[in-house]
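Here it is, the structure in full.
Presenting chain A:
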Amino acid sequence: MARDFREILKTKDFVVTAEAAPLKGSNIEKSLEHIELLKDKVDALNVTDNQSSVMRYPSIGICLLIKEHGGEPVFQMTCRDRNRLALQADLLFAWSRGVRNVLCLTGDSIVVGDHIEAKPVFDLDSTQLIHLVHTLNSGKDMAGNELNGGTDFCIGTTATPSADPIEPQMLRVRKKLEAGIDFIQTQAVYELDELKRFMEFVRKYDEKVKVLLGIVPATGAKMAKYMNENVPGIFVPQYMLDELAQAPKGTGIAKGIEIAGRLIRQAKEEKLCDGTHIMFIGKEERVPEILEAAGLNHS
Partner candidate 1 sequence: MIVAERKPIKEIIQMIAPYKKVLLAGCETCVAICWTGGEKEVGILASQLRLARSKEGKKIGTVETTAERQCEKEMVEELRDKVEGVEAVLSLACGAGIQTIAEVFEDKPVFPAVNTTFLGSPEGEGVWLENCGACGDCFLDRTGGICPMVRCAKGILNGPCGGTRKGGKCEIDPDKDCAWVLIYNRLEKQGRLDLMEKYYPPKNFRAVKRPGKMEAIKA
Partner candidate 2 sequence: MQIKMGIFLCDCGGSLKNIDFPKISGNLENLEDVAFVDISHNLCLEEGTRAITSRVLTENVNRVVIAACSPEFCERNFAGLLEKLRLNPNLLSLANIREQCSWAHEGDVTGKALELIMMAADRAQLLQPVETKEIAVNNEVLVVGGGFCGMKSSLELSQLGIRTTLIERESTLGGKLRELEGFYSSQRETMIKAVEKEENIEILTSTEVAGVEGKIGDFSVRIRKGKKETLRSFGAIVFATGYKTEVAAGDFPLKPGVNIISQERLAQLLQAPTPEAKPDTVGFIFDLSDENSRFPTLATLNSALTVKQRWGSEIYVFCKNVKVDSEGAEKLYCEAREQGVVFLKFDEKPTISADDGRVKIEAKDVLLGEDVTLTCNLVVAEEKFLPSEGTKGLSSLLKIRTDPQGFYQEENVHLYPVSSERKGVFFIGNCRGDLGLGRVLTDIFSVVAKIRELLSPGVVAEVDRVKVDPQKCVACLTCIRVCPHNAVQLVQIDSEKVAADISQLACDRCGICAAICPAKAIKFEGYSDEQILAQIKAIGAS
Partner candidate 3 sequence: MNGEIVAFCCEHSAYVAADAAGKQGLHCPENLRIIRVPCAGRVDIIHILKAVEEGAVAVLVLGCEDGLCQHLTGNVRAKERVKYSETLLKEIGIDGRRVAMFNLAANAPHKFIQAINEMNERMKESGEEK
């Protein structure tokens, strides 16, 4: 299969990526299992960067592991833990080792994680990081110095189509589009109308950017409610909470997978977007079930 993600984005009708979250500790066996299981079922594996501000094995480490095992990694990079020097150095390192895709994020606040006394860096924000990657792509560093070997990253970023209020969020998306990006993976969306609204907005400014529908399967009504209250940018609608609550005991997770599959299937059939990005953190081994429920039999 083609392993150039930028090429896949251009040519494939419906792109599928999945999140691979590094774990805490130097033992990478579990991550390796996930990679082996998923690398051929999805178009790219997206590796989080100290997700939710919880310290873990580094994103770049898992990216290299994916590369070694024949998969296509997307290197997530947040501005939370690195100043502009570190950001650039890490990007150069990633490129030199064959990582071709970077997802530019601001990053969660330090205080939501497990090292709440740490100094938050946020030297740059996500929009500025996109500009920075372009600078490296052009063979220069941020200070304007020529690089001995630049980069040519495929650049992605995130957006929250269900933000409330939506207007300021859209203005920021517009800035990101103007900065130049290849793909957007959305924050979890549960109402496809929100996705439609979002696509209309995006297409006004950018014909070519690919939008991947973010999917976070709920594993039960309780968890969904918890996410609503605690996870930034996630809004599970009431009818879906009811649907989850009505599922017989022990089948909440199956219900969540069913709903996720349904959302993806509908988005694909109605051509609402260009693909999907599945975030099933801690349950990576069940991602294939979602793919099946969505009717995405990857070849």
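A quick word on the picks: all candidates are chains of the complex that A comes from, given by their letters.
The rule we apply is simple: contacts are C-beta pairs under 8 Å (C-beta built on N, C-alpha and C of every residue); 3 or more make two chains touch, one makes a residue touch a chain; residues count from 1.
Since the structure is predicted, the reported quantities are computational estimates derived from the model, not experimental observations.
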| item | value |
| --- | --- |
| Chain touching chain A (counting every copy) in this complex, out of 1, 2 or 3 | 1 |
| Contact footprint of candidate 1 on chain A as seen in their complex | 80, 84, 106-109, 111-112, 120, 122-128, 131-132, 142, 158-160, 163-165, 167-169, 171-172, 174-175, 178-179, 187, 232-233, 235 |
